[in-house]
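Taking it in order: structure first as structure tokens, then the write-up.
Yeah, one chain of the complex is gone here, protein chain that is, but the others are all in their spots.
After this line comes chain A, so read on.
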Amino acid sequence: MSQANPSVGPWALWRDRLLKLQSDKPHLVLLGLMLFLAFLAMDPATWFVLTISGMAMGTMLFLMASGMTLTFGLMSVLNLAHGAFISLGAFVGAVMLTGALGVYTVSPSLGWNLLAILPALFAAMAVAGVVGWLFEVIVIKPVYGDHLKQILVTVGGSIVLIQLIEVTWGANEIPVPRPGALRGAFVIEDWVPLIGGLVMEKFRMVALLLGLTVYGLMLWVIDRTRLGILVRAGVENREMVEIQGYRIGLLFLGVFIAGSALAGLGGAMWGMYREIITAHMGEELMISVIVIIILGGLGSIRGCFYGALLVGLINLYIGYIEPRLAAVATVGLMVGVLMWRPQGLIPVIKV
């Protein structure tokens, strides 16, 4: 607490406030710092576009990472096959967009596009969720409580799932058509005096909106509903949740299914964003996903969200400033944060 002490100058007061802020809200401090430094390093219009794009990328990464952080938080299960669910979602989404719903996809009308996109996203979630259910029961359940076996078994499961995707849809890259109305960009000329003209890709705006909506929904469930209280309690102390009469295994299965479905949703979005998908795309994304959940603090939904935003932003900022450093930026961010706060940005305290 900073107190109004006359012998202390305004600088000391501000310093105290800053110190308190960095220990209370490290995620906001880091996010602010990154936005500010990037603002100094480039012209305002570029900064604005990169920021919005970075946040769009971040929210898509958040969709993919949120399930993994919750399964780890709730049951200490390390599911390294999570990436396979991302790929699975991307393929199901792509098949829906090109196959039965192809007519609606190419139409330039947003209304018809939505008739393709919504079922595609829903199917991606449903298929990933159902496969997640089977995966939990068959692969994960026998290895509760043993991290080494979890790593071995889920890496194996991941290989099997990815091979199944290749068997089903082929080993080649598949182009994903972006829906007609979401192609191209919004062009705004002389929008704001400081920023000037802007070119914003439409799809990124949609991805950002969807990501924020899902985050909002998840926060509502976690903060306001009984199910959310139960999940938070389970992350903190599993045994005590059982002692209160709840079947933690069932709760975990539900969370695992939801997490797999979200990975599928994120994969489908990512496929439309990149416009090309491979069976291995999920594995490639797992590096970012793992960095995000470690950054944010294992098991923390808020931490996961801010971690994802930071990873998305630093990717685009560094990619613009010095493209050769883009690959190390993500890992560098994680190393930096862990040196500063080894427990992650918003840690979950476990008993």
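Some points to look at:
Here is the rule we use: a contact is a pair of C-beta atoms (placed from the backbone, for glycine too) under 8 Å apart; a residue touches a chain by one contact, two chains touch by 3 or more; residues count from 1.
Note that contacts and distances are computed from a predicted model.
The unshown chain of the complex is recorded in UniProt as "ABC transporter ATP-binding protein", chosen from "Mannose-1-phosphate guanyltransferase", "Cytochrome c-type biogenesis protein CcsB", "Acetolactate synthase small subunit" or "ABC transporter ATP-binding protein".
In the complete complex, the residue from A:61, A:248 or A:265 that touches the missing chain is A:248. From the options A:115, A:233 or A:321, the residue with contact to the chain not on display is A:233. In the full complex, chain A contacts the hidden chain through residues 226, 229-230, 232-233, 236-237, 239-248, 348-349, 351.
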